[in-house]
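A single protein chain has been removed from this complex, and every other one stays in its place.
Right after this comes chain A.
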Amino acid sequence: MTVHNLYLFDRNGVCLHYSEWHRKKQAGIPKEEEYKLMYGMLFSIRSFVSKMSPLDMKDGFLAFQTSRYKLHYYETPTGIKVVMNTDLGVGPIRDVLHHIYSALYVELVVKNPLCPLGQTVQSELFRSRLDSYVRSLPFFSARAG
């Protein structure tokens, strides 16, 4: 089991943070373009899913998987989106994504007066805490990389 990468978007589609651990293939486009493509895909999936759903949804879109990876999605009521790509063996990780939002983003970025909202997060503390949190996850394994 392994974690490939993590995106953090705000409600306007700005990529607040991106980090990767075991990413074996790049998208082949500039990073900025990749963030836009990722946000655009999630935006469309959200509208797709809300139209397709046979019942009223609460959490909405949770995850999708392809033959090689699984994308986990968590969105807060304020529109912050946490997206983590892992391999297929990882189960539901809503609590992990929620922890990244509530214990890391809110504590270290929102409550930090030096971090302007709506821009890429520059805080070194946030980056290092996030990195060590992800590395400490039970499904994060270095040997797969």
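The rule is simple: a residue touches a chain if its C-beta (ideal position, glycine included) is under 8 Å from a C-beta of that chain, and two chains touch if they have at least 3 such contacts; residues count from 1.
To be clear about the criterion, contacts and distances are computed from a predicted model.
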Name check vs UniProt for the chain missing from the figure, options "Peptidase C13 family", "Exoribonuclease phosphorolytic domain-containing protein", "NuA4 histone acetyltransferase subunit" or "Trafficking protein particle complex subunit", returns "Trafficking protein particle complex subunit"
Per the whole complex, from A:I45, A:V106 or A:L137 the residue touching the absent chain is A:I45
Footprint left on chain A by the chain that the document does not show: 4-5, 20, 22-25, 27-28, 34, 37-38, 40-41, 44-45, 48-49, 51-69, 71, 85, 87
